[in-house]
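All protein chains but one are shown in place.
In order of appearance the chains are A and B, and numbering begins at 1 in each one.
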Amino acid sequence: MFKINISSIIFSLKNLKKTLFSNLFNTIISLLIILFISKACFNTFEWLIFKADWKVVTTNLPLYAFGSFPPNEQWRPATWIISLLLLSILTLCGPEWKWLRKNLLKVWVGTIPIGLYLLYGGIGLSPIMSRHLGGLTLTILLTICSSFLSLPFGIVLALCRQSSLPFVEKLSSIYIDVMRSIPLIAVLFFGQLLIPLFLPVGIEIDRVWRAIFAFSLFVSAYIAEDIRGGLQSIPNTQIEAANSLGLNQYQIIQFILIPQAIRIALPALTNQSIGLFQNTSLMAILGLVELLGIGRSILANPEFIGQYIEVYVWLASVYWMVCTIMAVLARNLEQKMTINQANF
Amino acid sequence: MKINQKIFLQFGICIILFCLIGILINNLTVNLIRTGLGFNFSWLFKPASFALAEHPLPYTSSDSYAWALFIGWLNSLKVIVSSLILATFLGTIIAFARTGKNSLLGLISAAYITIIRQTPLLLQLMFWYFVGFLGLKDNMFIHIKNIFNITNQGIDFSGLFFSSEFLALSLGLSIFTSAYIAEVIRGGIISVSRGQWEAFRSLGLSERKGLIRIILPQALPAIIPGLTSQYLNLAKNSTLAIAVGYSDIYAINDTIINQTGRAIECFIILLFSFLLLNLLITNTMEIINRLILNSQKHT
Partner (left out) sequence: MEPIVIAKNLTKSYTKGLRALDNVSLTVNQGKVLVVMGPSGSGKSTLIRTFNGLETFDRGELSILGIKVNSTPDERKIQKIRRRVGMVFQQFNLFPHLSILENITLAPVHVQKRRQIEAEEYGMFLLSQMGIDSHAKKYPSQLSGGEQQRVAIARALALKPELLLFDEPTSALDPERINEVLDAMRRLAEQGMTMVVVTHEIGFAKDVSDQVLFMDSGKVIETSPPSIFFSNARHERSRKFLNQLDNH
């Protein structure tokens, strides 16, 4: 092992010499870049360690994580987030426990009702209102619930767009195209304003769930197009084979088309959910105190005024971490599938 | 029989849908009557009575809402076009750095792409605005004989003034979009077969010349569609202007709704403004695409 490492280091050093210092011009450029990088790194570290005042982050850690969740109940969102993190690690390591490996997807889906129960309370736990939700907890809740709602809706839209019924096909095309042509912030804003207007008098949905529905309506149009791409790339012979086995139209959709379309569209779908996670930050402009919103309200506190850089750098690194975890999980999932289906 | 079934099914769906829409519209009218607002567009011609910091055409607060909306649309167009050009320029450079031989440049551009793509655009915009421009002290920056002045108000380039809102927005949008454009261009370059690279190298062409003369023209047909969709995203993302206080079409709609409560009408207006912007972008790109295809046919 060790030997291989040394030789590979030597190899990469030689390679480095070839790519960086092949001629005078390249050498000068490379040296300039090295100078630039080291200067930038030095300045950044100097700032990170000596100049920055991290009190704005350290004293507010519970706020960033849970918002204004009642302090003695904060173990609930904490349990949820930690269990999500553990599950991610377990998924990445490839669990040894056979039962878990088989039911990984079900366990992931199961985290949604458990999370909702932990956050909102109910039987056995004291109930918590939506307005107490905030910080990373709210960001994750928005992401997970919206993606969970938008996937089935997106699939239905994609199937409708492929339908042989012209009316159904036109209707879903219009929906998808209109949704894809308007900006998300508009959908969210009008979701907050218009959803109550369309509901009968007396029924009300709180801001968080209005946001979740608006996100779902928006994202499902994009998911529909990704799924449609997947559907179109399934060869016709698959349908013939299923037909000759006597499967009916709905069974073909359920067992042959949708599973394959989702697998093909998986990279695009994971990008959608990473995008969704980032875009939940738009709710900060629309009055929810999710991760970015909490940052803004902390910056509005006179005690921490003007410490923009610290807060933004901190928030950026949190977003970056979660996005990277999501991306790594997604890549892991894709690889597992390509091992199973090399010619896919 | 099968055709009858189809018609029957569609008819059923129609009825269900009409019922649903009927219920929604009923709820809507009940709610609108309750709040005392009807549905009409006559308010468009009343004076807007709010000021706009930035207006490419003359505007005062006594002008109509319609004119204010048009100014907002122009402001949107201005920021979209300027960041579109800057983003393409940046994206191309990063793509070249990423596909080139220099591994250090590759490393830097990879880091740039992951940092930009894995953090929310809104956060980046706020960063550029609050840290990049508002954070500037007067003494911090360059005054070159009153030709090129940078302050926390913006940049004054020999009388041509760009506000810090506009600059933060277009800079943030350009940097964000450039990371995506770089990936689109890289994808296009990768899609050209390896044989082409070997071919121009064996002819003794330099890396740079080969890339520009041989590889890029072949990659363009694969790049243009991806570029178009990134431009459309950029247009949509430009509505985050509201976070830095730049008065684009969405921000003005927002102000009007706060003033008048006309949410439905404004939603329709916004929808059509964006349809117009999208059409503009897709058609321009279509023309560019055709020009490229034509020029390639000739050579």
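The rule is simple: a contact is a pair of C-beta atoms (placed from the backbone, for glycine too) under 8 Å apart; a residue touches a chain by one contact, two chains touch by 3 or more.
As the structure is a prediction and not an experimental result, all values here were calculated from the model.
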{"item": "Touch partners, limited to displayed chains, of the chain removed from view", "value": "A"}
{"item": "Touching residue (missing chain; options A:T44, A:T59 or A:N248)", "value": "A:N248"}
{"item": "Hidden-chain contact residue, picked from the options A:N23, A:T58, A:N72 or A:T237", "value": "A:T237"}
{"item": "Contacting the left-out chain in the complete assembly, out of A:T91, A:S172, A:Q192 or A:Q260", "value": "A:Q260"}
{"item": "Residues of subunit A in contact with the chain not shown", "value": "237-238, 240-248, 251, 255-256, 259-260, 263, 340-344"}
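The rule is short, and it goes like this: only the chains that are shown with their structure count from here on.
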{"item": "Mean-CA-position distance for subunit B and subunit A (Å)", "value": "22"}
{"item": "Residues of subunit A touching subunit B in the complex", "value": "15-16, 19-20, 22, 26, 29-30, 33-34, 37, 164-168, 171, 178, 181-186, 189-190, 193-194, 196-201, 274, 278-279, 281-282, 284-285, 292, 296, 308-309, 312, 315-316, 319-320, 323-324, 327"}
{"item": "Residue ranges of subunit B in contact with subunit A within the complex", "value": "6, 9-10, 13-14, 17, 24, 27-28, 30-32, 34, 101-105, 108, 114-115, 117-124, 126-127, 130-131, 135, 232, 235-240, 242-243, 250, 253-254, 257, 263-264, 267, 270-271, 274-275, 278"}
